[in-house]
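Apart from one protein chain that is not included, each protein chain of the complex appears where it belongs.
First chain written, first letter: the chains are A, B and C, and each begins at residue 1.
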Amino acid sequence: MIKAGIVGGTGYTGVELLRLLAQHPEAEVTAITSRKEAGMKVAEMFPSLRGRVDLAFTTPETAPLNACDVVFFATPNGVAMQQARALLDAGVKVIDLAADFRIQDIAEWSKWYGMEHACPDLVAEAVYGLPEINRDQVKTARLIANPGCYPTAVQLGFLPLIEAGVIDTSWLVADCKSGVSGAGRKAEIGALYAEATDNFRAYAVAGHRHQPEIRQGLARMAGHDVNLTFVPHLTPMIRGIHATLYARLTKDVDLQTLFEARYAGEYFVDVLPAKGHPETRSVRASNLCRIAVHRPQGGDIVVVLSVIDNLVKGASGQAVQNMNLLFGRSENTGLTQVPVSP
Amino acid sequence: MIKAGIVGGTGYTGVELLRLLAQHPEAEVTAITSRKEAGMKVAEMFPSLRGRVDLAFTTPETAPLNACDVVFFATPNGVAMQQARALLDAGVKVIDLAADFRIQDIAEWSKWYGMEHACPDLVAEAVYGLPEINRDQVKTARLIANPGCYPTAVQLGFLPLIEAGVIDTSWLVADCKSGVSGAGRKAEIGALYAEATDNFRAYAVAGHRHQPEIRQGLARMAGHDVNLTFVPHLTPMIRGIHATLYARLTKDVDLQTLFEARYAGEYFVDVLPAKGHPETRSVRASNLCRIAVHRPQGGDIVVVLSVIDNLVKGASGQAVQNMNLLFGRSENTGLTQVPVSP
Amino acid sequence: MIKAGIVGGTGYTGVELLRLLAQHPEAEVTAITSRKEAGMKVAEMFPSLRGRVDLAFTTPETAPLNACDVVFFATPNGVAMQQARALLDAGVKVIDLAADFRIQDIAEWSKWYGMEHACPDLVAEAVYGLPEINRDQVKTARLIANPGCYPTAVQLGFLPLIEAGVIDTSWLVADCKSGVSGAGRKAEIGALYAEATDNFRAYAVAGHRHQPEIRQGLARMAGHDVNLTFVPHLTPMIRGIHATLYARLTKDVDLQTLFEARYAGEYFVDVLPAKGHPETRSVRASNLCRIAVHRPQGGDIVVVLSVIDNLVKGASGQAVQNMNLLFGRSENTGLTQVPVSP
Partner (left out) sequence: MIKAGIVGGTGYTGVELLRLLAQHPEAEVTAITSRKEAGMKVAEMFPSLRGRVDLAFTTPETAPLNACDVVFFATPNGVAMQQARALLDAGVKVIDLAADFRIQDIAEWSKWYGMEHACPDLVAEAVYGLPEINRDQVKTARLIANPGCYPTAVQLGFLPLIEAGVIDTSWLVADCKSGVSGAGRKAEIGALYAEATDNFRAYAVAGHRHQPEIRQGLARMAGHDVNLTFVPHLTPMIRGIHATLYARLTKDVDLQTLFEARYAGEYFVDVLPAKGHPETRSVRASNLCRIAVHRPQGGDIVVVLSVIDNLVKGASGQAVQNMNLLFGRSENTGLTQVPVSP
């Protein structure tokens, strides 16, 4: 059994980690921390876990995190970078679901996240945990930077096109739509039911923190910088991200074959048949990414549609996928849930 | 492996059966019929099943139903009663998710369902598949009448009170709220998104088919007829039933202890601590029923809150639970999914 | 022109008052206060009002409230009772949308609202602003206690039955369902989109502040105390209350005629034809209450269905209706919006 700890388990990625690990045959959660809720039973906060998770929140100080095999940080940005080194030194693997280790350019990171970085050397060591791109590095890592939700959907959508060198990377558009759980379990007016339902809006058009993360990923694939316009939107649903990607083709290519070939061996990526339109509920509560590729009216614009569940493949599920790789398990252990639809 | 057939798999109870059976370690679906969709891959209609269910719909005539161990009817009312005898004669167990075998009074059934019954003798033989009440009979049955969604939530809520004889059964009120998937996957104006969302309404106040089914169940518990007012409502959510039950106490009793004792051994029934308010999402996509019991202001009115997922404990999950019992499996095999929340 | 002031205009009843008054031909808002948001343009907080409301929030101290003809308090409980006397003394009429003046029994009020009352004498003077019951008293009042949302829907539903003396008031059940805007525009976890959507739950079953308010109203109609069980539920919609009311008939009576006769002259109360089921969206964004009355299976239980928009007839619309009466205007002036459906 893999002994797992969770730091900061009171948000949506925390409860989702608990849901997945409670059903994982080869892992068990042995500690979960929340300074604010210390002493409270986890299942009291999240009744969906009654009868399945018997733990109580503890303070970070008293939690036996050092005795874990792996610790997940489901914390706000800036927390994991303070605690990761001690855990790594104790031989514990670390998977950060926040953004502390995602961006290699420390100055860029500081600009977007508004703080100085506590351990640039660990950023350099950290492996970006998108297994469909970095599987081998993940397997041997100590420290995983679990990708953001938008970055997962966008990178998996652009990947075959950029790897094959068939699009003009000087203008890429990612028009993305997210369910409201992406805003986290924080008491904020904008995320209230009566504000967010029956409503649709863009946000952070001037600049969103996931833009540099995506751009870094696409640049790695391309071998050079790319020009990306990224516009996130809030859509009235709980879970799900739908990325609609636009690029100009520079070569004639059979797009359907390109995508199917690239993802042939990937358990968690499903390329729909030609003319498909993946819907977010078709991956709800699962670790899947479903993708379709179009060339409207046979023109030179390629449109990719990519959907994930932001809390699973966009966060906690991908974290468990990384854990499986870190500990030599089959990549889909505990992650074979069939999507819940309707 | 239990070989399972599904007749009429194009509705919500059908796709939910497929979701559950695809994850069941000791059962496999070997045939699924739909006259209208014969030839179509199941996963083409339900993309959530891509990669997990490889079957195509077949016509009832060509489906190898006789070679199944059990056949589920996920059909409109009136279909199972036409086909059950032949299957039973061939040694196949039958679980009807519709209402054909639920009501023992054939005249009453005909009045509510508007047709003559094709096989009253099989109604007499059928076991009402609410395992928390009828577990032993289910185990040895050939033919299971799988309970309706409202009847499951309401009967489990009233059960401890009626068994203990502590309420006045001459007036019982069941005010029930259902998600829209309860209306089925039928193209009807009233179930359109733009009709059903951001809206709440009662329906069938003059009389709903589940009323006689519930009354029959409560009368069995009580040993005499009961007087029940049942009002169903449509609430804008996909899955979930919330039953709010009212009765007048005739004896002073520790309600919390009564409920906890009655359900102490039941895997799928969870009695919340005193003062609890179960929410439907706390059972979403699971086979659980969560219950709380209140006595507002210490008066003589008892209020029971009972929630289930109408597609799972209210239909397909309960059907799998019954299948497990019929074939000597552990009752929760394949039914241990943690609820999906948020 | 009636000059209206609004104290505490940053919540949902505040913005709804602004929407209604912006379209009122004989009133204008001349001051709106919010200590926290002083200086901010109202339309900056509520973009739906851009181009229609040009005011900015001011502090209570600098707002010209004394120069108003009427001041609405759209504040938390406990605010209006501190400021009402000064306004009344200055000749300003006061309409409190909170609960400060609703309950005549001061001790009872203190028990439920957890504070001492600042001006019991004004409670005694205040008129309960449900015009369908108290129209004449409203017309001549200085101080209006605007009813709560649940109390409006429940009282209008029970009124014809109790006035006619045809039900047993020793047990009355009000099973009520409210949209989430009823929780107010406050940053609280429980009202987040990802918590409240696709979910249904009861709350405050042990006791809710609207219970004594409703009981007081029903007792006035009956001329004696009544026994009421009131259970509120949260349903995933923005606006709307659906009250389902249960009582036992003590006399045989033509219920449909009774209701139609009682509300024949009421502009804002619509009795549906027999067998009707009012839906909340049929009153969305309007000041209407629609009611249907049933007698299921011809038994002795009467079921009343009553729907309102909690922000209009349940709050701001009723406040404007009261204002019209206070100033001798036609009762429906500025309140003739057709409901928005779908």
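A few remarks follow.
Rule of thumb we're sticking to: contacts are C-beta pairs under 8 Å (C-beta built on N, C-alpha and C of every residue); 3 or more make two chains touch, one makes a residue touch a chain.
What you see is a predicted model; the values in this text were computed from it and never measured.
Touch with the chain omitted from the figure is made, among C:Val15, C:Ala153 or C:Leu172, by C:Val15.
Residue C:Thr336 is the one among C:Gln82, C:Gln297 or C:Thr336 that touches the chain missing from this view. Which of A:Gln216, A:Thr280, A:Gln318 or A:Gln337 touches the hidden chain is settled by the complete complex: it is A:Thr280. Touching the omitted chain from chain A are residues 171, 173, 175, 177, 179, 194-195, 197-203, 205-207, 227, 229-231, 233, 235-240, 242, 244, 246, 248, 275, 277-281, 284, 292, 294, 296-297, 299, 301, 303, 305, 307, 342. One chain of the complex is left out; on chain C, the residues touching it are 12, 15, 19, 22-23, 46-52, 181, 185, 197-198, 238-239, 270, 272, 278-279, 281-286, 290, 336-342. Not every partner is drawn; the one left out touches chain B at residues 12, 179-181, 183, 185, 187-189, 191-198, 236, 238.
In this section, only the chains that are shown with their structure count from here on.
The most distant chain from chain C, with centres taken as the mean of CA atoms, is A. Between the Cα centres of chain A and chain B there is a gap of 36 Å.
Between the Cα centres of chain A and chain C there is a gap of 45 Å. In chain C, 179, 194-195, 197-198, 236, 238 are the positions where the chain touches two or more neighbouring chains simultaneously.
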